[in-house]
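See below for the structure under consideration.
Here the complex is missing one protein chain, while the rest keep their positions.
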Amino acid sequence: MELKKIIKSRELTVGLVMIGLIVFFSLSSERFLTTNNIKNILLQVSSIGVASIGMTMIIITGGIDVSAGSILGIVAVTLGKAATNGFPAWLSIILGILVGLALGSVNASFIALLGIPPIIVTLGMMSLLRSLAYTFLGGRWIASLPGAVRWMGLGKILNVPVPIWLTIILVAYFSYFMRYRPLGRYIYAVGNSLEAARVSGVDTKRILFFVYALAGLMYGIAGAIVVGRAGIVQTNTGNNFELQVIAATVLGGTSILGGKGTIVGSILGSLLVAVLSNGLILLNVPALTEGLIIGVLILGSVAIDVIKNRGEE
Amino acid sequence: MMKKFLKLMAVNRSFFLFVFLIGMFVVFSFIIPEFSTIYNVLNMTKYGVEIGLLAFAETLIIISGGGGIDLSIGSILSLSAMVIGVLAGRLGVNIVIASILGIITGGLCGVVNGFFVSFLRIPPLIVTLSTMYVYDSLALLIAVDKWGNPMPVSNFPYGYYFIGQQTYFNIPFQVIAIFIPLALMLHFVLSKTTFGRYLVATGNSEVVARFSSVPVRRVKFTVYVIGGFLAGLAALIMTSRIASARPDLGAGLNLQAITIAVLGGTNIMGGEGSILGTLMAIVVITALYNGLQLAGISSIWQVGTLGIILIGSAIANIILSKKFSSVE
Amino acid sequence: MDSVLKAKKIVKNFGGVKALRGVDFELLAGEVHALVGENGAGKSTLIKILTGVLQPDSGEIEYFGKNVVLDSPREAHELGIVAVYQEPLVYKHLSVVENIFIGNEIKKRNGDVDWKKERDVTRELLKSLDIDPYFIDEPMGSLSTGLQQLALIAKALNYNAKVIIFDEPTAILTEHETQRLFSIIKKLKEKEVGIIYISHRLEELPQIADRVTIMRDGQVMGTFNMNEINREKMIELMAGRAVIEEIDRKPPKYEEVVLEVENLNKKGLYQDISFKLYKGEILGFSGLVGAGRSEVMQTIFGLIKPDSGKIKINSKEVNIKDPASAMNIGIAYVPEDRGAQGLFRALAISFNITIPIIDQLSKFFGMVDKDKEREISENYLKWFQIKAPSIYTLVNNLSGGNQQKVLLSKWLATSPKILILDEPTRGVDVAVKSQIHNEILRLAESGISIIIVSSELPEIIKLSDRVIVMHEGRITGRFDKKDSITPTNLLNAATGSRMVYSRD
Partner (left out) sequence: MKKLWVYLLIGIVMLLTVSAFATYKIAFIPKLVGIPYFNAMEAGGKRAAKDLGVEFIYTGPTTDSVAKQIEIIDNLITKGVDAIAVAPNDPAAITPIMKKAKEKGILVLTSDTDGAEGVRELFVNQARAKDIGYTVMDVVAELMDYKGKFAIVSGGPTAWNLNTWIMYLQQRLAEYPDIELVTIRYAGEDVQRAVDVGLSVIQAFPDIKVIVGMNSTSAPGVAEAVELAGKVGQIWATGITVPSMMKEHMKKGSVKKFVLWDPENLGYLTVWAAKYLLDGNEFPANTPIDVPGIDTKPIYYPETKELVLGPPLVFTPENIDKYNF
C-alpha cells in the first residue's frame, strides 16, 4: 500500500532523475561530487528552498503567489537600510524578516478576508512592491554591508553554513507540520474543497490567512539569506525569484489546481534545477544551451511522471 | 438610474474599465495639455498592439481552464523575431518569406505547448515554464554571431518597416490593418462561433464538456496554437516597429500579458472572459502609461500604479457587487 | 421522549425569494423524523440553518430546551449536530482517514495528529457499518460515490452526534447498501440519537421513519406519525395536487436489433459484456453501485476505450472513438452525476441544451445561429415545463428537478435513436419523477431504444421491458419476461448469484 504510493509519487520520479544526473555528472567530472561543490549547490538552493515552503502551502490551497520576488526585494531593502542606518545587525535581520511577514499578511488580508482571487492580489502586489523598493532605495544600491548583517548568508554553525541549517530545519519542521499538525491537514482540506472544509467546521479564512502570512515570513528569511550571500542590495533584488520558486514547487509534484503536494517534493524540485545548472557549468556546456537543457529536462521528467501514472484516473 | 449604472459596473467588467478609462482621460487632460490631443491619442495606440496580441492569446488560453496559462508567450515572440531577423538579415532570405516563416515558428511553438498540454495532459504551467526556457535558449542560439555572442539583427530591407512604422492620418498601420481586425475576429470567434462555445464549455468543466461530445483536446490544443501564432504576429509587428530583432524582445511580457487578461475580467480558473474586456484593459493600461510618462512621473511608478489599479478594481468590484447583486 | 432540537418560526429570505416562511419543526431523541417535500420546498435551507451553514433572518432554535445561536458549522458540530449531505462533499486527494477526521482530529498530548489512533477508529467505524475497511488509506477521489457516501456517514457517526441529518442518503446507494444503512440508523435510534431523514423515495419511509413532516413552498404542511399517513396523502400535501397519471404503453416488438454488444472487456472495470437492444424497447440495467454498469455505458458512448469486444449498430460493427462519433450514429448518454458530468452549472440553460448539437446550429464561419438556439431551447423549456425565468437563466439557479429536465433536454435535442439514461431521476421529487418516467415511456413508444441504468428497484421494475443485472463487472442476471422482474430476483442477481430468465 504505502510502497505503491511511493512508487506513484512525483517525488520519486524527480529524485530518480536527480540521482541519474548526479551519477552522470560525477562520472563526467571528478569535481562534481566534492564537499565543496555539494555545499555550493545547497547554498544555491537555500533561498529558493525556504521560499518554496510557503509557496507549496499556498499552491496546495489552490492559490498562487507571484509577489514572492517583490516581497523578497522589500525585505532586502529594509534589512539593508536598517543595517546602514545604525541599527544593530540582529535587529536589522529581524526587522527585514518581520517586514516579509507583514507583507505576507497584507496579501493574506486581501485574499482571506476580502476574498479577492490570489492571482489578482499578488500580481498587484508584485508590481506595487517593486515600485516601492525602487522608491525606498531612491534608485541607489546598498553595498558594503557590515559583516554581522550577512550572518544569515555567510555564518557557519559546526562548520555548516547557516543557510543550509535553516533550509534543513525549516523543511524538516514544516514537513512534520503538514503531516502531523491539524493546521497542516486543514491546509490540504482547504485546497481539496473549500466548501467541505467550511462545513467540517474548519475556519477557512484563518487557514488562508495563515498560509499567506507564513509564506511572507518564509520570503523574509529567504531575503535575509539572499542579502547575506550577495552582500549587495540591488533595486531589483528578487526579480524573477517567484518564477523560480513556483517552478521548483510545481516540478516537485504540487498540483497547481490545489489539494496535493509536499514540501519535500518542492525541495527536490529546486535541487534538481540547481544540480543541473551547476553540473552544466562543471562540464563547460555552452552557456546559451543551458535554458534548452533545463527546459527539456523539466518537461521530460514531468512527462515521465504523468505517463507513469496514466490509467490511474 | 444611478443604481442601474453602478450595477452594470459591478457585473460588466468591460463597462467598469470603460468608466475608469473616461475618468482617467478627464483627469489626465486637466493635468497634461498634450495628453488629449488627437496626435497623442492616435500615436499611443501602437504601444498597445504587441502586448495586446499577447494578452488576447492569454485570454483564450486562460479561458480554456484546467490551469491554462502560457508563460512561454514572450519567449515565443523572441524566437519568432529572431527567426525573421536571422533569415532576412543574415541569410538574405526574401523578407516576405522570412516573415511568414517567423509567424509559422510561433505557431509551431504553440503546437509544442498544445501537444504537451492537451495530448500528454501535463499541467500548462509546467509545460510553458519549461518551453519558456527552451524557446529563450533557441532564440539566443540562433542569434549568435561569429564571435559566439548573441547579437540583434537590424539590417532589414526598408520596405519591411511599413508594418510597424507607417501611419495614415497619424493612425499607425498595425493598429488599423492588423490589431483592430484581429480583435474583431477573435471577439467574433469567442462569442459567436461554435469554437467559442466549445472553449467556454471546456473551461467551465472539462468533464462535462467531454460528456457533452465537445472535442476537448482539440479545443485546448487549438488555443495554444492560436496563442503561438499571435505571438509570432506580435514578433513581426515589433521587429518592424523597432527595426531590430533581438533574442530578448519578449522578456517579461508573459506576466504583463497575463496581468492585462486578468484585469480585463478573465477568470484565472477558466471558463470566463472576453476579448472586449481584455481590449479595454489594454486601452486602460496603454493610456495610463502614456499619461504617467507625459506627466513626468518616474517610470518606476508605472508598474506600481498598475498594481494599485489591479487590486483597487478588484476591491471596487467586490464592494459594488455586494451592494448590487442582491437587489433584483 | 425528550425534545432534542426545536426550530421555532424560522424565516429565511434570499434576495426577494422567500425560502422559509415561519417554519416550526421538532426532533425528539431516538426518533427518525422524515422530512419530505418537492424540490424547492425549503428542506435544504432548513437543514443548512439547523447545521449553522446559514443563519435565519428570524426565529429561534432550541437545543435540549435551551436557545442556541448557530453561527457556524463548527458550533453545530461541537453541540453534536451533524449532517450528511446530498452531494458528497469530499476532499478527493486526501485519504478516507483524513476525510473522516478533518475538523475533528484525534490528537496526541502535544497536539499532533494521532494517525495510528485515527486509523484504528476509522477501521472500527467502518466495521460497525459492515464495511470492509481495506480502503482507508486510499484517496477519497478514487472511491465510488457509494463508498464515499458511506465514509461520510462514518464521519458523522464519529462526531458522537446527538442529531444526525441525512440529506437523501439513499439516492446514490443501491438496495443492498440502503438496507445496511437502515440497520445502522436503527442502531443509532437505540442510542437515543435524533435523526432527520430527507428522502424523495416515499416508499422507503414506512420502513424507517417514526414521524414525517411535509413541507411545501417554505411552509410546514403538517407533521404526522408514520402509521397515520399513506403515500397518496403525502404526495397530495407535498404537491398540492393529485399525482400525474401514468401512461400505458404497448410492449415492444423485438424485431429489429439496433445495438449489439459482444464480449466487451475492460480490465478492472467489466468483463465479457454481451447484450442486444431492440428498437423501441426499454432495457434496464440493475446492480449495486460500482458494478460496472456506468462504465459499460460510457464505453458505448466512446468515453472509455475497451480492451476488446465489438459494438454493432444495426448489425454493422462500429468504431466509437469519442462521444462525438457516438452522437453521430445516434447514441445519447445522460450521465448519472448531474453536477460533475452533466451540466455546466455556471452557464445558461440554452448553452447547456445546445452544446452537443452546436455544430449543427452554425451558419457560415462556424457562427452560431442564435435564433435556432433560442427556438430549440424554448421548445424544451415549454415541453418539459422547466421552471425558469428564461432560457438564459444560469443552471445554478434552478432546483435539482429542473436541472435534471435540462439535462434530459440536452440529450433529447440530439434526436438520438439510442438513449442511455444513467440514474435519470436521482435526487428529484415525486412529481418530476413521474413526469420523467412518462416521458421515457413515450419516447420508447415513438421508436427510440432506451437503456436505463438505475439503482432504484421500483424504477427499473416499473419501466423496463427486459433487465440485465451486473455484479462486480460481470452480467449475473438476464430477465426477459415482465413477470420475472421482481425485487427478489434482481437483488439475488445483484449480489452475485447467477440468474437467467432469458431468451438469448
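The letters A, B and C name the chains in turn, as written, and every chain counts its residues from 1.
Just so we're on the same page, a contact is a pair of C-beta atoms (placed from the backbone, for glycine too) under 8 Å apart; a residue touches a chain by one contact, two chains touch by 3 or more.
Small disclaimer: the values here were computed from a predicted structure and weren't measured.
> By the document's own contact criterion, which visible chains does the hidden chain reach in the full complex?
Its contacts among the visible chains are A, B.
> One chain isn't shown here. Among A:L137, A:I164 or A:A213, which residue touches it?
Here the residue in touch with the unshown chain is A:L137.
> Please identify which residue in B:G68, B:P152 or B:G196 touches the non-displayed chain.
Considering all chains, including the one not shown, the answer is B:P152.
> Among A:L91, A:L113 or A:I281, single out the residue that touches the unshown chain.
From the options A:L91, A:L113 or A:I281, the contact with the absent chain belongs to A:I281.
> Applying the definition given at the start, please give the residues of chain B touching the unseen chain.
Interface with the chain not displayed, on the chain B side: 34, 37, 39-40, 43, 47, 50, 140, 143, 147-152, 154-155, 161, 165, 238, 241-244, 246-249, 251-252, 289-290, 293-294, 296, 298-300, 302-303.
> Which positions on chain A touch the chain that was left off?
29, 31, 34, 36-37, 40, 43-44, 47, 130, 134, 137, 139-141, 143-144, 154, 226, 229-232, 234-237, 239, 277-278, 281-284, 287-288
Just so we're on the same page, only the chains that are shown with their structure count from here on.
> On a C-alpha centroid basis, what's the spacing between chain A and chain C, in Å?
44
> CA centre of chain A versus CA centre of chain B: separation in Å?
Centre-to-centre distance between chain A and chain B: 29 Å.
> Please output the residue numbers of chain A that touch at least 2 other chains, ranges allowed.
As it turns out, chain A has residues touching two or more other chains at 255.
> For a test of understanding, state which residues of chain A touch chain B in their complex under the given definition.
66, 110, 114-117, 119-121, 123-132, 134-135, 139, 243, 246-247, 250-251, 255-257, 288-296, 298-299, 302-303, 306-307
> Can you check the complex and tell me which residues of chain A touch chain C?
1-2, 5, 179-182, 185-186, 188-189, 191-193, 195-203, 255, 259-260, 312
> Which chain B residues qualify as touching chain A in the complex?
Residues 66-67, 71, 116, 120-123, 125-127, 129-134, 136-138, 140-141, 144, 150, 255, 258-259, 262, 268, 300-311, 314-315, 318.
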